[in-house]
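In what follows, a single structure is set out as structure tokens and then discussed.
Omission of a single protein chain aside, the complex is shown with its protein chains in their original locations.
Then we have chain A:
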Amino acid sequence: MTVRLSDIVMQYPGTRALDHVDVDFLFSEVHGLIGENGAGKTTLVSILGGSKQPTSGTIAIAGVETALASAGDALAKGIAHVSQEGSLVPGLTAAQNILLGDEPRLGLGIIDTRALKRRATELLARWFPQVSIDLDAAVATLPVADQKVIEIVRALRGEIRLLILDEPTATLPAREKENLWRIIRSLPPRGVGVVLVSHFLSEVKALSDRITVLRDGRHVTTLPADEVSEAQLVDFMLQRAGKPTTAIAEDAESARATGETVMDIADWHVGGVRVERFAIRAGEIVGLIGLTGAGHFGFARSLYTGEGFLSGRTVFAGQPLARPDARGMKARGVAFIPDHRMENSLIGEWSVRENLAMVHPQAGARAGVLSMGLEEKAARTAMALFNVKAHSPEQRIQDLSGGNKQKVSIGKWLYGAPERYRLMIFVEPTEGVDIGAKREIHRHIRRLAAEGAAIIVASSDLMEVADIADRVVPFVQGQAAPALSRAEFSESRFIAAMAGDPQ
């Protein structure tokens, strides 16, 4: 018995989230679904869970073609979706949450509290007899793992044949994970298939019978979990169609003249990330690479903002520093170009000109008074430098394409007087950007390094760091691994480092 998705296409304006994907999910297996951010996992499980409808393609349950018009419709057809964020009402008890929306009633809309408790207890005992949870406790007071169990029991209260679990262990401590793993493994023998979406490869590998890999909205492969290594999975997730990394490494780029050390940190503990030693010199491009959740993005960001900083020693341009903060680092000559540009960098309702002027508005002002003429001139210069395609500097930023938005997000640091930065930190500089814009952005990064800036590029795009970095630091589960120098670049080395294999 299966749910089969055939030839699924999901088209959004400007992007195709799923491109002719075929997968089938058995009611007797745990089916791992992996891929990097943007690979299409979320879209695929949303279609499977009924909350999104594909642009084209067919869905068949047990061989019968059907449509999943809504989450409720999917539920009625035996497919339940437990999302990552959690959907419990924190102030209600576990029992109330399990039967939320389906409470036994005495009539006149009055809830039969005794029957409710009894049914919740029965449900929990039926599915997970080995688990003991205080069903009268408010959900907010329960351990996170128990909350996940409550969510799963609630999902299973109907006639469910397929359960979608979206990052179920993302927020759990290691010991509690194993309990949840046992619970997940116990479902297929009882006729409930599991679709497991997770960033933790070891978890997917350990739990799944089969694993499907998505990349850039395409189905890469589906294969039995015991026939594949974690390194091979990383390979499937990251490889870009037929471009050997080694060829790029020979790309006549000679080792850049490297200058003084710009930033030198030791024993950093920031958020969930520990970095023993990290130093970067002027003129150098250092890539930080890792799978999603490895901690390299947070680390890069904390170098500028100090967010999550717990302890560590920092020396910037020869001066010791207690803890970085955005304004202080900007004043020291650090630029930070974050990921998720619409959230972290741009103001959607503002024009291109206003967005460009955000970092150094003084450049468009005379004696503290903003001059529209000066601003427009400076904006046009920055737009020309970065080849930003817009009708005029007055066009609203939210109406531009991803690549042009990203160019503005970078260009705003170079608007006005072309300031020399000591350090520029990029996070996912080519996220959601077309190939042409990507090349241009890489060219600018190289130029800025050649002009003497130290550059950090944190990316989940293997090709990107291989393309531009002189040195790459792989991150694995919150730890920085030893750096690979340009001469050592090879796809297998990268893959091994990112999967955490000591090689």
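Everything below uses one rule, namely that contacts are C-beta pairs under 8 Å (C-beta built on N, C-alpha and C of every residue); 3 or more make two chains touch, one makes a residue touch a chain; residues count from 1.
What we mean here is this: contacts and distances are computed from a predicted model.
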Match the chain absent from this complex view to the correct UniProt protein name in "ATPase", "Glutamate/aspartate import permease protein GltK", "Carbon-phosphorus lyase complex subunit PhnI" or "Cytochrome c oxidase subunit 4".
"ATPase"
Among A:311, A:344 or A:485, exactly one should touch the missing chain; which is it?
A:344
Among A:101, A:189, A:320 or A:368, which residue is in touch with the absent chain?
A:368
Residue ranges of chain A at the interface with the undisplayed chain:
9, 11-14, 16, 55-56, 304-305, 326-327, 330-331, 336, 338, 343-350, 354, 357-359, 361-362, 365, 368-370, 399, 412
